[in-house]
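A single protein chain has been omitted; all remaining protein chains appear in their positions.
Order as written gives the chain letters A, B and C; numbering starts at 1 within each chain.
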Amino acid sequence: MTIFSSDNVTGACPEVMDAIVSANEGIAESYGNDKWSSKLQTKLSEIFETDVVVFPAVTGTASNALALSVLTPVFGKIYCHELSHINTDECGAPEFFSGGAKLVTMKSEDGKINTNDLSKNIRGTGNVHLSQPATVCMTQACETGTVYQLEEIQSIAETAHEHGLRVHMDGARFANAIASLNVSPAEMTWKSGIDVLSFGGTKNGCLTAEAVVFFKPELVGNFPYLHKRSGQLLSKMRFVSAQLEAYVSNDVWLRNARNANAMAKLLSEGLANFPDIKLAYPTQSNEVFVHLPSSAIDLLNAEEYNVSEDELDGKSVRFVTAWNTVSDDIDKLISTISNK
Amino acid sequence: MTIFSSDNVTGACPEVMDAIVSANEGIAESYGNDKWSSKLQTKLSEIFETDVVVFPAVTGTASNALALSVLTPVFGKIYCHELSHINTDECGAPEFFSGGAKLVTMKSEDGKINTNDLSKNIRGTGNVHLSQPATVCMTQACETGTVYQLEEIQSIAETAHEHGLRVHMDGARFANAIASLNVSPAEMTWKSGIDVLSFGGTKNGCLTAEAVVFFKPELVGNFPYLHKRSGQLLSKMRFVSAQLEAYVSNDVWLRNARNANAMAKLLSEGLANFPDIKLAYPTQSNEVFVHLPSSAIDLLNAEEYNVSEDELDGKSVRFVTAWNTVSDDIDKLISTISNK
Amino acid sequence: MTIFSSDNVTGACPEVMDAIVSANEGIAESYGNDKWSSKLQTKLSEIFETDVVVFPAVTGTASNALALSVLTPVFGKIYCHELSHINTDECGAPEFFSGGAKLVTMKSEDGKINTNDLSKNIRGTGNVHLSQPATVCMTQACETGTVYQLEEIQSIAETAHEHGLRVHMDGARFANAIASLNVSPAEMTWKSGIDVLSFGGTKNGCLTAEAVVFFKPELVGNFPYLHKRSGQLLSKMRFVSAQLEAYVSNDVWLRNARNANAMAKLLSEGLANFPDIKLAYPTQSNEVFVHLPSSAIDLLNAEEYNVSEDELDGKSVRFVTAWNTVSDDIDKLISTISNK
Partner (left out) sequence: MTIFSSDNVTGACPEVMDAIVSANEGIAESYGNDKWSSKLQTKLSEIFETDVVVFPAVTGTASNALALSVLTPVFGKIYCHELSHINTDECGAPEFFSGGAKLVTMKSEDGKINTNDLSKNIRGTGNVHLSQPATVCMTQACETGTVYQLEEIQSIAETAHEHGLRVHMDGARFANAIASLNVSPAEMTWKSGIDVLSFGGTKNGCLTAEAVVFFKPELVGNFPYLHKRSGQLLSKMRFVSAQLEAYVSNDVWLRNARNANAMAKLLSEGLANFPDIKLAYPTQSNEVFVHLPSSAIDLLNAEEYNVSEDELDGKSVRFVTAWNTVSDDIDKLISTISNK
């Protein structure tokens, strides 16, 4: 294990941990009928500049699969990138929660889906022999560390909506994308056509806190039952809500994300100085993907960085920075590689 | 809301909260590959006096549904009490996780299933037209606050095993039952024929921590994939494992359960002093069910105890004591009723 | 095997077989876009005196499970009799097709559900912890050979609709019930509150032909996709449609059912003449359930009637008459028993 293997090797940031400790005083209504959960609803509505409906969850896998399951019929198609987390890293959770939806994957150089591919793949609406086009899922920031520009989101969402599809954003690294684009949460979501968001907190300073955020109340439908039935409605929900509330208060989430992004930038630039090291994807958030000579890999592993090229695409090594990464960590990594 | 509406209105006990705070230092491997998760495995193996395989989860609903899903084929039958949590309070999670299993319910006066009823209901093995007998689920302590005696567990498990079924225990209030029977965890589980246990921590002093405990490694099968696929494999699993480890260390769990049980006893005895109040079920753990005159209900609700007869069986009022209930709370409740 | 073990041991009646042979001429559009399927739609609309939407299927299990799946959400409850085919004889098909619905069973002496029990069992609407009341299923004629009177159907349907539930009729022996009550198909279905019908043909003279019949087009919803996805949309659908069309033409179905009912009556009356033989249920359609002395069972089995008390409720022997049963068959059976 090493500090760069993932942003989920970190603990919670101080504000979040303090919120948990504070929430532990006294008794509180269970199953989300507590004041922290109410405040979270209000707080996120402020941050997104619209009335949102929020359902906390404890894993990104559950958050994504639940969101997709309310948007997609059992015979539906979910369009996503081949490298997306829902396709590669959730052991079939979207298929499970949706009751058998089909993930239709698209490839691209930059880890993002694009409007042309999407258009070509939306086929067969109304033909009973075919799984039916239902949902598009964008990961923001992408698994490859790249970030969709607002125009890209808008274009994809527009195409989806024209064909009667719904648009989901997997925001496991939502804050990193916001920090990267320097836009408002509203601009990057509903103003650009996102219908439902998986809002991630765990990777960026929470202990374990995610949320499904609906921008259109009419899409909520049976979600409360699906939420309960999946074992994601916590009896002591206040402890998840309290984390999220602290996380989005006082710009804690943006501060955390900015640090992670800055450290990734530092690392990326440091690596780019080596003539035989090439970035696999541009560094736009808190993940750095590089093609490393095997000598560099050996040196890193001798220092227990435990790197390999198998993480994502079988071709590049991944380094993930986090809310608490410091420049010394980067310097040490660069220095290790220098010895190759 | 009132302090007696459920044991899940409480927060975490100090030892558990301290463990969370301590676990927050430094980085740790994700997805359960951390030292807290390893220690939990060891610790629970000690407590159960056998090598157990443990998978943490965050809700009892998920823990139960996951355990049942690995024991029951998609066309299987799960035998349980009509009032059991898996039948009444999980919005179909066992059916969902198992891919369509059928819950066969049995009634009884004391909230427990019994061997005779079970025998009669196990039918049709090998007949392709019938859902196939697969699993028996006992809740210990029961939803009605009653507790299975060891002989009862053994008899049910024996009948189940004779017919080739597996035996699951829903231990959402496992500690309360242990404290009530004053037996060892081994005696109340695998030594009496339990194959898989849902081990509850949340209600009795954890923040949110449950676990599926396998007493027979050969039953684990595909569980790791089912666990991940259901969104219950937390990236920062250390925080659940740390809770459970602190919970079962130094008899914290038993101390908590003993207090809850003692307070229930105190309440039960206090209520029994009123000639017009009758217990609906004997008080054997931390739940008290009583038939209250409507004047008493009105008095309690005037003090915001928010009681009603709808909680479980539509016929009795439920009071649940917890790890942190104090005798003053009981006195105050009794005193309120005295005014009727 | 014996001729009385079930009505499905028979073949197809001449009119149905002729229709299959006729339908085999020339080519025809596949997947139901053929003239036989169109005519079936028209024909059934005439017979039911309203515009119905019809989807053929090949088994009663599929027909029931499909109908229930479009009426019931994944977290829904289906209310039915404990002895109903969907609960006892479909190996979990309703749970499978619905994605995990829960069957809530009710008992009664006559094999029918009743309004009081139903009312008591409809609980928890809007409570996310509980599987949600969704659908009521009546079997007409019942598994016990009894038949719901129109007022009974109306009362159950009214209760269901008041609570927002949908009403399904399992009509595997629909014709026998119509013949028994001597009412119109419209009266026994939509005029009495039935929303969706599983219309059976196989047992009463078809080769293999069932249909899901919608009385309210707005309930069809996603059914065409569910139909295809379940493998029930036949490429050469004309051969199922042709059977059903012939079956409901020229009163073939009623003639067949009347014969089966009359033969059951004959058998029932013949058995009632023995002082030590008691009917288990009144004979109202084409099934006769009797408590037989073991000497009678032995005599029957010596003649290879292969009877036992295990068929339905473990307490009575079942004899089923069919469209082609003749009085000689009955006489021979009675005569065999006479020797006891």
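Keep in mind that, in the parts below, contacts are C-beta pairs under 8 Å (C-beta built on N, C-alpha and C of every residue); 3 or more make two chains touch, one makes a residue touch a chain.
The model shown is predicted, which means the values in this text are computed figures rather than measured ones.
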item: Which of A:Ile27, A:Leu83 or A:Ala101 contacts the chain that the document leaves out; value: A:Ala101
item: Contact residue for the chain not shown (choose from A:Leu130, A:Ala186, A:Ile297 or A:Ile334); value: A:Leu130
item: Residue among C:Val53, C:Cys91 or C:Met106 that touches the chain left out of view; value: C:Cys91
item: Which residue of C:His161, C:Lys228 or C:Arg255 touches the chain not shown here; value: C:Lys228
item: Option touching the unshown chain, where C:Thr72, C:Thr88 or C:Thr202 are the choices; value: C:Thr202
item: Chain A residues that touch the omitted chain in the full complex; value: 74-76, 88-92, 95-96, 98-103, 123, 128-132, 314
item: For chain B, the residues touching the chain missing from this view; value: 31, 73-75, 99, 128-129, 132, 222, 224-229, 233
item: In chain C, positions touching the absent partner; value: 1, 3, 6, 8-12, 17, 20-21, 23-30, 33, 57-63, 65-66, 90-93, 96-97, 202-203, 207-208, 225, 228-236, 239-240
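Keep this in mind: only the chains that are shown with their structure count from here on.
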item: Chain B and chain C, separation of their C-alpha mean positions in angstrom; value: 41
item: For chain A paired with chain C, centre-to-centre distance based on mean C-alpha positions, whole Å; value: 50
item: Touching two or more other chains - residue numbers and ranges from chain A; value: 225, 228-229, 233
